[in-house]
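The complex is shown incomplete by one protein chain, all other protein chains being positioned as in the whole.
First chain written, first letter: the chains are A, B and C, and each begins at residue 1.
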Amino acid sequence: MHPIRVGVNGYGVIGKRVADAVLAQPDMHLVGIADIAADWRIKSAALRLPVFAATDAARQAMQDGGVHVRGSLEEMLADCEVIVDTTPKHIAAGNIERYRAAGVKVVLQGGESHATTGHSFVAQANYASAVGRDSTRVVSCNTTSIVRVLGALDDAGLLGRARGVLIRRATDPWESHLGGIMNTMVPEPTIPSHQGPDAQTVLPDLDVVTIAAKGAHTQTHTHFWTLQLTRQASREDVLAALRAAPRIAFVRMSDGLVALNSTIELMRDLGRPRGDMWEVAVWEDLVTVTGDEAYLTYQVYNEAIVVPETIDAIRALTARVPDAHASIRLTDESLGIRQDFLLPAQPHGHHG
Amino acid sequence: MHPIRVGVNGYGVIGKRVADAVLAQPDMHLVGIADIAADWRIKSAALRLPVFAATDAARQAMQDGGVHVRGSLEEMLADCEVIVDTTPKHIAAGNIERYRAAGVKVVLQGGESHATTGHSFVAQANYASAVGRDSTRVVSCNTTSIVRVLGALDDAGLLGRARGVLIRRATDPWESHLGGIMNTMVPEPTIPSHQGPDAQTVLPDLDVVTIAAKGAHTQTHTHFWTLQLTRQASREDVLAALRAAPRIAFVRMSDGLVALNSTIELMRDLGRPRGDMWEVAVWEDLVTVTGDEAYLTYQVYNEAIVVPETIDAIRALTARVPDAHASIRLTDESLGIRQDFLLPAQPHGHHG
Amino acid sequence: MHPIRVGVNGYGVIGKRVADAVLAQPDMHLVGIADIAADWRIKSAALRLPVFAATDAARQAMQDGGVHVRGSLEEMLADCEVIVDTTPKHIAAGNIERYRAAGVKVVLQGGESHATTGHSFVAQANYASAVGRDSTRVVSCNTTSIVRVLGALDDAGLLGRARGVLIRRATDPWESHLGGIMNTMVPEPTIPSHQGPDAQTVLPDLDVVTIAAKGAHTQTHTHFWTLQLTRQASREDVLAALRAAPRIAFVRMSDGLVALNSTIELMRDLGRPRGDMWEVAVWEDLVTVTGDEAYLTYQVYNEAIVVPETIDAIRALTARVPDAHASIRLTDESLGIRQDFLLPAQPHGHHG
Partner (left out) sequence: MHPIRVGVNGYGVIGKRVADAVLAQPDMHLVGIADIAADWRIKSAALRLPVFAATDAARQAMQDGGVHVRGSLEEMLADCEVIVDTTPKHIAAGNIERYRAAGVKVVLQGGESHATTGHSFVAQANYASAVGRDSTRVVSCNTTSIVRVLGALDDAGLLGRARGVLIRRATDPWESHLGGIMNTMVPEPTIPSHQGPDAQTVLPDLDVVTIAAKGAHTQTHTHFWTLQLTRQASREDVLAALRAAPRIAFVRMSDGLVALNSTIELMRDLGRPRGDMWEVAVWEDLVTVTGDEAYLTYQVYNEAIVVPETIDAIRALTARVPDAHASIRLTDESLGIRQDFLLPAQPHGHHG
């Protein structure tokens, strides 16, 4: 079977990672990436990837900067089966018509609204319902982590009510010289924050409320959950439910992984590209269960967590791999996703 | 009646503020402050306060630095009726014998254990039980805020179960060149964190669980609460309960007070000494009530919040002012404590 | 003699401090402050100051927010002899016509260009040339500090060539939830940076080059200088030159003042309003002289350092106090400006 031909529009935090992940898939071919920037981001991309210009002005600027431009966005689309749009928040909606005109299937990201595609995607939760669709939206990093973790507990019949406090990183490292926050925290101006309802676009029956704030750091979100369980449960019950789900990995304070930066450094030590962590990192020794209440703390590497979901979404739209587990396994093996960072990699089959 | 003669041992973040607050009380006299440091902290104190040396070595170092030393700690104690010990965590316990020997009453701070004095103090909750005692412990900044806020809801018969996430400042500004955290968060290594049980030393019947972490900022803690109420309630019910308690002030996102640093700047603009905020600052427009659940977010100025409690604790021990409300009113008026920072000061009598 | 009637247009970082400083002068009267904001900044100002609205829209918004508005900017101007414009960078130039129409004298701030007024002001350097003028510009915080320090060395005949590296705070605390930098530094995109030429608007003969960058902190700039002296000199020669100038204060590492935050905390301990430091804080024990080279490091409290200069500029324009030293002395005594923060205040007369 010929590989799925994929283009990526928007070469930012997510787009560049999606491009790399597409390159790593045995069943995909990266047609190219398109953007409107013409600076170091594109110049470095052009050293290794086919670059297209999303606008005429961008094309000129890229060429003026010495970048070899392969063509326009439309020319890239003409060669694609699926386009992944990772342009900034709310820009993608305006691109939909261009994609429809080109007859390509579309994967959007979590900055767009659910209504734009009518389908929101997290692989472990609803891959099947995306199979063969024209488009879907991979939900945001925070929402993806919520669906993975709360979904796992729900699958195990344990989840009653979930109340979470989400402390978000303030800005991404690459743009932390602009628009950051310094020596402060910034609470979201409304409670509940939008992540709860957003998770319900994937799992409508979740009873979830989130309170969010920005913290004065640039990498990874942290979620603190108080969970009302459906019954008195043991700590092992909760751990087993989490172990049964993909893309959740345990870390332990007792291993010295005691802060966000510890885990981030571990990813660098593991040789991950860009130091990425695609897994939700749940602190195993902070999982606490008392009666019918559980407390969970986990870390979300916001720059990368949606990348495997995006790869699965590409496959689902093409209907080339109808089975969720097959796609998840393919993605996870190609990227090197793990269940425990400090144990030798395990065969994948033990997932649910 | 002659004023209460007070000494302060430990001229750090809390001690220097307590000294200033004692100076502001109409019924107290500051005998002096004692410390073991001999650097800028003591040199600047000596420009305006009587300085005593807590050890012989400190006395020598102070004198070498040109500080006029009034005497030893024992000499200070000999002139005191009450000593406030604000030495670093767990040091005070070792000082107790010196205080007993001097026959002075003792106010400890929240770094010490409840067992050291057998009594833990928050003015609005248990002033009466401290009246005439030999010693008490003013609980920590986080715990003080919890008792003020949850206590207020409990007094109104509204509080069922309280689950809170506490994001603490990482270090205080004066020592932020040492031992800080950078671009990360550090979760407490156990759940529940100690603040819940600590609040129960004052209000034993609270059903409270806290999860804590350090954030990458130097000023003020933030608490995010999910509250199970005892009944379906209105938002106004919750606000009214908070308004009835002292030392809680509302701030509003709609006034542009949208982040920790906004409130901190407001305190500077209000002319507060050192920019202190003694009140718990509850975001009024983040108070959200849905059915029998309420969500609360507030800010705790950790450097100053225990100062009014410490002043009340001094009065309670001496039994000079047997009534809690009378002491609270005296303290609050002398410091300029408010219920709303952006409205003209109101007459105090409307407190419960 | 009736007091000088002063208005302040722009109630931001500088404006609010200028308003307070005007209130502290025995020979000035604050007519009021004007602004276009209507949030907590103005609501708190209105608790203690006469507030005017700089635009009709602002007036409406202020009144909607419950602020008692005294009138329009024009109404305020009608009552003023001098207006201090502290509006954001480059806004003041557009206000000049309004001020001229009202017949008031004008003090601008360093964000404006020298050309707008044709005169740039630092009290110790060129007070006399501002006496009786219609307008002047108080230079920026960095430039003010440069003129004070290099000017002092120049007055002593010591200064040859000055090469400085200026590490600026990234943003002010009150707006540090917006537009800050995180975990990075941002060099100015050109060398030399503008501060050298700006200092030459006051002292045209300075041989000065500056290189600037933003650091990841919110309070105070730091300047590191390499100075070519006119001759072999002793460390004492340099110290004596600095001691002879006003508004320079020594701090010492040996007193434990080892970092920016140490000095900032000291200002809080000294009871300074808003923790302000009007003086340039030169690290005395970092003053190093080797042959004909000297190295200097000092700290500039950017929020406050131009306040005394602004007060002097007001006086100079009115020609009420023709003598620079008389005005400086009046300003410094009213604010409590010092030459050494850890020694008892000295009589002022020993200044040059």
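Note that in this section contacts are C-beta pairs under 8 Å (C-beta built on N, C-alpha and C of every residue); 3 or more make two chains touch, one makes a residue touch a chain.
Everything numeric here is computed off the predicted structure, so don't read it as measured data.
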Would you mind spotting which of C:I181, C:V202 or C:L266 touches the chain that isn't drawn? C:I181
Of A:G164, A:G275 or A:P308, the residue touching the omitted chain is A:G275
With the full complex in mind, choose from C:A78, C:A93, C:L178 or C:V209 the residue touching the hidden chain. C:V209
Candidate in contact with the missing chain, chosen from B:Q25, B:T184, B:S262 or B:S334: B:T184
When the complex is taken as a whole, what residues of chain B touch the one chain not shown? 170-171, 173, 176-184, 186, 216-218
Sites on chain C contacted by the missing partner chain, in the whole complex: 163, 165, 167, 181, 183-187, 189-192, 209, 211, 213, 215-219, 222, 224, 226, 253, 258-261, 283, 285-286, 288, 290, 293, 295, 297
What residue numbers in chain A mark contact with the hidden partner chain? 16, 37, 39-41, 43-45, 47, 65, 173-177, 182-183, 255-262, 264-266, 268-271, 273-275, 341-342, 344
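By definition in this document, only the chains that are shown with their structure count from here on.
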In terms of CA centroid distance, which chain is the most far removed from chain B? A
Rounded to the nearest Å, the gap between Cα centres of chain B and chain C is 35
Can you list every residue of chain B that touches 2 or more other chains, as numbers and ranges? 183, 258-261
